[in-house]
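One protein chain is absent from this view; the other protein chains keep their places.
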Amino acid sequence: MNNPFMDIARTLENKYIVQWKENGNAVIGYTCSYLPDEILYSMGILPFRMRGTGAGSTSIGDTYFGPFICSMPKCILQLAGEGSYGFLDGAVVIPGCDSMRRMDDCWRKAGGDIEGALPEFFHHLGVPHKAVDYSLTWFRQEIEEFVAAVEKHFSVKINEDRLRESVKTYNRGRKLLRELQELRNLKSSPVSGAESMAVILAGSAIPRDIFNSLLEEYLAELRLRKNPGTKKRILLAGSANDDVELLQLIEGDKAVVVADNICFGTRFHPDIVNEDADPVSALAEHYLFRSECPRMFGDYKKRYSILREKIDSAGVDGVILQNIRFCDLHGSENGLFERDLEKEGIPSMRLEREYGPMVETGRVKMRVDAFLERIG
Amino acid sequence: MRKETKEYNYDWMMWRIFEAASRVKDGSEKESRELLNYIPSFKAALEPMFSHGEVGTSYLRVVARYLDNIIHAKERGQKTAISTFCFSPAILYAMDVVPITLELLSVMGTILWKRGTSEYLEYCCEAGFTETSCSSQRGSLGAYLAGLGVDIDFVLCDSPGVCDTNANAFAFASTYLDKPFYQLNMPPNLTGERSREYHRADFRSMISFIEEQTGKKLDQDRLREILIEIEVQDEICDEIEELQRLKPNPAPVEYPLFIYATRFLFSGMKEGTVVLRNILDKVRENASLGISGIAGGEEKVRALFCYIDHYTTNFRMWDMLNDNGVAHLGGILSRQWDISSPLSLEKGDPEEGYGIRTGSLDEMIDSIAEINSRLPMIKSIRGPYDMPHMWLEDNLALARMYDADMIVYSGTPGCRNTWGMIKLFARDTEKQGYPTYIMYSDAFDDRVESWETTRDRFEEFLKVRRLV
Partner (left out) sequence: MLAGGCDIGSLTSKAVLMNRGRIVGAEIIKSKPEPGESAQEVMGRALAKGGYSFEDISFCVGTGYGREKIPFVQETVSEIACHARGARWLVPSARTVIDIGGQDCKAMRISIDGTMEKFITNDKCASGTGRFLEVMAEVLGVSLEELGNVSSSSKNPVVLASACTVWAQADVIRHLNENVPLADIAAGINNAMASRMAIIANNIGIEKDVCMTGGVAKNAAVVAALEKILGVRVKRIRKSDPQIAGAIGAALLAEEKISGGPQ
C-alpha cells in the first residue's frame, strides 16, 4: 500500500502546490506553528510551513547567519537562496526562537544580494512568549495587522463565512489526525512513526481539503492492517523535525515511534478550534494558548504533564529526547524531562543531532540501538 | 566539581573578596602596597582598581555592599530574586526585595579567578542545561543550581522576545529549583501606543506577582524616591556620556564597566550615585586638562564596542586596550536612554528615550516600564537589526557621535541573537566606513578561545586595518 504522503514529505514543491499555482493561486510560507493557517486558507492562499528539505549544504545560510546558530534556519535560507522557494508568493517570519527570528534579517539581506531569493510579500508576526489576557490582545492585533497587509498585497478580502468554513475544514483535519494517533496508540499500531510523520508534514504542505480526503482514505486502509505489535514503542520528543529519514533511522526494524511531542509532529494539532465563537478570536486563543513549546517560558509543568499523558496513552517503552545542536530551548528542557522521567522509572535518552542532510547516521544509529537494547 | 569548590558558597566567597578588597586602601599607602604582596592571587586584579583612586575604591565598596545585601537578606527578613542584568533592579529595591543578578556574579568570578567560573559552567551541563547556552548566566547559575549560594525565593526576567537563551536560563532555573517565575515579555516594537499598553499591563501584573511573593504592597513613596534618584544618576551619566565625545576621550578604559555595573547594581539607590559622582569628577578633571583616560597617556584609536566587554581574568582586556592606546567608547551596556541623554538627543526621536514622571502611581509604573524597555539589549536587540531604534541605527549614531575609528563585537557563542545578525551588521557598518572587528571568543569563558589568542587576533586587526 502506498503512502501518498511520503512524496509530499520528501519534496519541497509537491505536485499539489504545482497544481495550486497553475490554478492561479498564491502560496505564503511561514516559519513557526503559531500562524493561524485557517485565515490564509479562507482567503484562497495556501499556507506552507517552511522546511529545509533537500538542502545539501549551508553555504548560503552560513554567509548570513553566524556560526553558533542552529542549522534549521540556515537550511531554509539555503533553499531560498538557491531558488527552491521560488513558488512562494510571500513569507511570514515568526519569532519562534532567536535563531528562527533572525530569518527576517538574514533573508532580507540575502534578498538584496540574490535576485528572487526574497518573496515579494514579507511580514514579521510578533507572537508573545506567554499566554495571558493582554498578550492575547497583542496577538490578536498582530493577526489583524497581518490580515490587512495580506488583503492589501494580494487584493483579497477576508470574509467571515469563508473563515468559519476554513476553521471547520481544518478542524476536520485535526479530528482525522487524532484518529491517526488513536491507531498509533494501539498495541498493534498499524502505522510506523515515519509514515505518521509524513502524514503530519503533508498537513502543512497541501490544500486542507485534499489533505482531509487523502487522510480519510489512508485511515480506512490502516484499519485493515494487521500487526503483531512486537516492536519497542518509542516516543520522540524535542526540537522540530521534518525529516522522515530520522524516524526511519530510529525505527530501523526493531522499534516504532508511536507518539511524539515535536514541532511538525502531533504538537501541531492538539485541540479543536472553537467553532462557535468569533473565528479570529477563537483562532488567536487557540494558537496562543496551546503552550506546548518551550518558547512559552515558565510552563514546564504543563508541558511535562502533556508528555506524561502521551506516554501513558501510547504505552511507550522509552522516550528519545532529541535536540538540534544549538537548540537551547529544547536541549535544556530535555535535561529536565530526563530528570523527571527517570524519577518515574521511564527510560529516556538524550540525543543531540544536526538538522539537515542526514549525516552522522552511524552515530545516531549507535545511540538508538544501545537505547533499544537497554529498554529490552 | 572539585571538593574545595563545594566547601563554600560562591556568593559568599565573592562577598568576602570584595569586602576585604574594599578595605585594602583603609591603611596608609605603604601598608596597602605591602598588603597586596600577601594576596598574590588577587594582586593583578586589584591593582587596576586602586590605580583609579577613589573611583576604584568606591566601586569595590559598592560591589561589596551589593553582595552583603544578598548574604544577609534572609536574616534581615528580605526576599531574594534572581534576575538578569537587563532588568532594572529599581522595582525590586522599591519593594524591598534583594536582587541577585546572575551575569554580574558571573563577571566577578571570571575576572577574579584564574579558572574563572568553569566549574559552575560545567555544573549547569551536568544538571541537564545545554552547553551551548550563554555563559553569562551559566557562570553563576551553576553555583545556585548546585546549592552553593543563598536560598532564592523567586525568579524574574524580561528577556523573552529579546534574548530567548537568557530567558531560557531563568525558566530552567525556576523549574530546577522549583521556584515561582515571572517573565516580562517584549514585543518587537519599542515605541507606539500598542507597545506602551502592553508594557503597562505586563508591569502591573509583575508588581502583583511580587506583592504576592513578598506579602507586602508596593510602597509608592519608596518608588518615588527611587525614581527621583534615577533622575539624579541619569543627569550624572548624561554628562559623562557627553564628555566622552572629546578627543582624546578623558574616560579611562575601565570606566564604562564601572558605570554600567554600578547602574545594574544600584539603579535608583544612593550607593550607586556616590560611585557615579566620583566617576564624573575624574572625567571632568581629565577633560579640563585635555588628557586622555588611557593609562599610557596617548589615544591612538577610538573603539566603539557594539556589544559587551571581555571579562578575562585580571582585567587583561583593559590592559590590552591601554597597551595599544585604544580608547573605549562604551558598549551596549553603558548606554544611557533617558530623554535628555546625548544619544537620545542626537537621534532626535522624542519617543526614543524614557521620561520619568512621579505624579501618580500609574505614571510611576509607566516610567519604570519605559526605563526597563530601554535597558541594554531590551531596547535594541528586540526587533530586526536594521529597523528603527534597533541595533544598527543605534550604533551608527554612536559611531558618528563619538567619532569612532572602529567597532568591536565581543560576545559569547551562546548569543544566538547577535550571531544571527552580526555578519549583516558588520557589512553595513564597514560600508559606512567603520572597520568592524568580530571576536569569536567567549567573554565569560577563556577555554573557548584563550585570552592570548584573542589578544593576538585583536592586535593583528589593528595592524592589518592600519588603525595603529
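Which chain is which? They are A and B, in the order written, and residues in each are numbered from 1.
Methods note: a residue touches a chain if its C-beta (ideal position, glycine included) is under 8 Å from a C-beta of that chain, and two chains touch if they have at least 3 such contacts.
These numbers come from a predicted model, not from an experiment.
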Message = For the full complex, can you list every visible chain touched by the one that's not shown?
response = A, B
Note = Sole touch to the unshown chain from B:43, B:72 or B:114: residue B:114
Note = Only one of B:34, B:126 or B:403 touches the unshown chain, namely B:126
Task = Identify the residues of chain A touching the omitted chain, counting contacts across the whole complex.
result = 325, 342, 349-350, 352, 362-363, 366-367, 369-371, 373-374
Query = So that we can see where the missing chain sits, which residues of chain B does it touch?
reply = 1-3, 114-115, 118, 122-123, 125-126, 128, 131, 445-450, 452-453, 456
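Criterion: only the chains that are shown with their structure count from here on.
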Ask   = Which integer distance in Å separates the CA centroid of chain A from that of chain B?
value = 38
Remark   = Per the touch rule above, chain B residues touching chain A in the complex are 127-130, 132-133, 157, 160-161, 163-165, 167-168, 170-172, 174-176, 181-183, 185, 187-189, 194, 197-198, 201-202, 205, 383-386, 413-424, 427, 440
Note = In the complex, the residues of chain A that touch chain B are 63-70, 73, 95, 97-99, 101-102, 104-106, 108-109, 124, 126, 128-130, 132-135, 138, 141, 294-295, 297-298, 300-301, 323, 325-329, 331-336, 338-339
